[in-house]
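A protein chain is absent from this complex, but the other protein chains hold their places.
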Amino acid sequence: MENQTEVPRGIIHFAVLNEALNLARANSLWPMTFGLACCAIEMMATGASRFDMARFGCEVFRPSPRQSDLMIVSGTVNKKMAPAVVRLYDQMPEPKWVLAMGNCAISGGPFKFPGQYAVVEGVDKLIPVDVYVPGCPPRPEALIEGVLKLEEKLTGKRRWPVVKPA
Amino acid sequence: MALESLLKQLAAVALCGPAEAGATATSHAARGSDAEVTVAPGRVVEAVQLLDAAGFMVEAITGVDWLAEQQMEVVYDFTLVATGERVVVRTRVPRAQPEVPTISRIYPGADWHEREAHDFFGIVFMGHPNLHPLLLPEDADFHPLRKDFGA
Amino acid sequence: MSTTAQSLHEEMFVLNLGPQHPATHGVLRIKLMMDGEYIADAESVIGYGHRMQEKMGENRTYAKFLPNTGRMDYVAAMFNTHGYVCAVEKLAGLRVPERAEYIRVITAELNRVASHLLWLGAFLIDLGGFTPLLYTFDDREQILDLLEGLTGTRLTYCYYRFGGVCNDVDDAFLAGSRQFVARMRARMPMYHALITKNIIFRKRCEEIGPITAEQCRKYGATGPVIRGSGVAYDVRKAEPYGAYPQLDFNVPVYPQGDCLARYMVRLDEIVESLRLVEQALDRLPGGPVMAEKVPRLLKPPKGDCYFNVESARGSFGVRLFSDGTDKAYRLKLRSPCFSNLSLFRECSRGMLLADALALLGSLDLIIPDIDR
Partner (left out) sequence: MAHELTWQIVRVLLYVVGLIAFAAFNAAYLSLLERKIPAWFQLRYGPKEVGPWGLLQPVADGVKLLTKQLLVQAESDVLLFKLAPVMVVVPAIMCLALIPFSEVLWARNINVGLLALFSFSAIHVLGTMLGGWSSYNKYASIAAARVVAQNIAYEIPLLLVMVTFVMVTHSMNLFDIVQQQAGGFWHWYLLRVQASPLMPVAFVIFFICMLAEANRAPFDMFEAESELVAGAFTEYSGMGFGLFFIAEYANVLVSCSLATVLFLGGWQCPFGLLPGLHWFLIKMYALCFVVIWVRWSFPRTQFYGLLNLSWKFLIPVAFLHLVLTAVMLKLF
């Protein structure tokens, strides 16, 4: 590693600050109330008492896109709804992430067949997606695992050990 | 029973229509309806006024595309709230030029059902106040449930 | 004919209760012509959740369409499957064994309780109270555990088959159901104390959003909406099906027709459903749960029929045209929320925005059920 250029001492190292910011952002992801279909009910169940997404600071469901930084696309994105989804995504302030919840948001799910005319096959055709949570509808634990995966993507550290299937 | 008297009136309306029209009582268990009336497209409003007077409620308006016979069928389902009896009014229109008079003046609830039938089959409901696409995007000009809809 | 701003009265402005709004619980857009805070006209634009259910009914075999029925009205998924399965059985002439009929009643009524509980929480959020949602979700999770143990999924069940149900109930489910019925009965007084007797809730609901019986008839609104307006129309009594004739239950009716009447109808229906589940559990007969020799690839004879089921939101009807092949020729799904929403335009004229949203909440809408 001898060709590594010597970093002069004077420059301020932003790595630590950046890491601290990401840690703060990861622990206070405010989702936007954006329920499209069946997965919205599972998202509400995740926010309710039993599965309680509030433990990770995810509890404040902001109605307006301006104050939310995580858009959980829960349900089928319809061709009539597509421009509205893109506009909502544009309205969100910059450090924003998208979690595609359910098969419909990932790939059109059960409504994808040759000759279908109304469903956008996957929300990543419209907006960049960070985490995919498969399932129809995915269980609340799967959604919390998705949020933890997003936090791992942000901070690089995993909060709880990954559960290995037996 | 009220249904028999109603059936006779409907038969009167149906008989002056084309030959195969007629009012027949059917068993609820087998077909889910107590009476079926096949009426010419022009006489639909008259039949529906009879049913409205008798206190029926509009359940659903179904469009069917009979590609083989080059015909479109519109099926109106009416239910009597008090007793749960169901009367079905059927009309057949040529597939090339499907036009049926609207009944949204009598039943405002039928407004959306008719718009939906127009969306999926292109059946034009004459006199409908707002025949824009309901479920499909505003600028949709295709009719997906037609048998020859090859996307 | 979207009226442009100029043609409006000068104070009027168009407010978009847009596809994404906390009160619409889904993707319903209502174009409100507002005069100050009063609503002059409310044109609902639907179709944002349209998922081609009827098109899929035509290009799939009967059995392959079963999972779709659970995804239309996903909060009360049992009823849609029940309607579709019974329509096909009627056409094919299949006879369902007694035990399967009783299991269908038990699971359907449990699902109705779960649906009304979810509605109760969502309705209170529309009025601004957040805590009741968590309490109702706590109860709902009990039902979801029971039904998950039986059917395998929490929400979009696909449990009924043509000619019966797919697997038999085990003792854990039966004991769990009895325990749940007892626990839920004990919780009802708490809900009445927490919500019904709350003066602010009563002020938000009494005489708000009156719907007359004539409007219900003209628009085809059914279920708790028509029973809240004084008409005792319940498909389980009007066109008895399944095991309901053998079980006795009464239909709660409130004549006032305002939001509070619809709220009370649904709370009483929870109690009625608990009674139904208990009776069905007591009288559960033995025997098979599946009719014998049901052909794997069902081909019902040519013809058409209509079958009606009392779903949690109203009468869910299936009009089925079959042409003898293994795929339906035409499948019309009559969804209750479609007609319930169509009367919103006439009933919300002249109301305040907050009251109109209380009326919208009391109609208990599920958007993909409207858009199919």
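Odds and ends about this structure:
First chain written, first letter: the chains are A, B and C, and each begins at residue 1.
We take it that a contact is a pair of C-beta atoms (placed from the backbone, for glycine too) under 8 Å apart; a residue touches a chain by one contact, two chains touch by 3 or more.
Just so we're clear, the structure is a prediction, and the values are computed from it rather than from any experiment.
The missing chain, though absent from the view, touches A, C when the full complex is examined.
Only one of the listed residues, A:66, A:87, A:125 or A:157, touches the absent chain: A:66.
Looking at C:22, C:67 or C:230, the residue that reaches the missing chain in the full complex is C:22.
Considering the whole complex, the residue from C:40, C:56, C:134 or C:267 that touches the absent chain is C:134.
Mapped onto chain C, the interface with the missing chain covers residues 13, 15-16, 21-23, 37, 124-131, 134-135, 138, 198, 200-201, 203-204, 352-355, 357. Listed for chain A, the residues touching the missing chain in the whole complex are 20-21, 23-25, 27-28, 48-50, 52, 54-57, 59-60, 62-64, 66-67, 69, 91, 93-95, 159.
Here is the rule we use: only the chains that are shown with their structure count from here on.
If each chain is drawn as a node and touching chains are joined, the picture has every node linked to every other. Counting C-beta pairs in contact across A-C and across A-B gives the higher total for A-C.
Central chain by Cα centroid: C, whose mean Cα position is closest to the mean of all protein Cα atoms.
Centroid to centroid, with C-alpha atoms defining each point, chain A and chain C lie 30 Å apart. Distance between chain centres (mean CA atoms), chain A to chain B: 47 Å. For chain B, the set of residues touching two or more other chains reads 136-137, 144. For chain C, the set of residues that touch two or more other chains comprises 47, 50, 52, 55, 371. Per the touch definition, chain A reaches chain C in the complex via residues 32-38, 40-42, 44-45, 48-50, 63, 65, 75-76, 78, 80-81, 84, 88, 110-111, 113, 115-119, 136-137, 139.
Against chain A, in their complex, chain B makes its touches with residues 136-137, 142, 144, 150-151. Those residues of chain C whose C-beta lies close enough to touch chain A in the complex are 18-22, 25-27, 47-52, 55-56, 59, 67-68, 71, 74-75, 118, 133-134, 137-138, 140-141, 144, 154-156, 367-368, 371.
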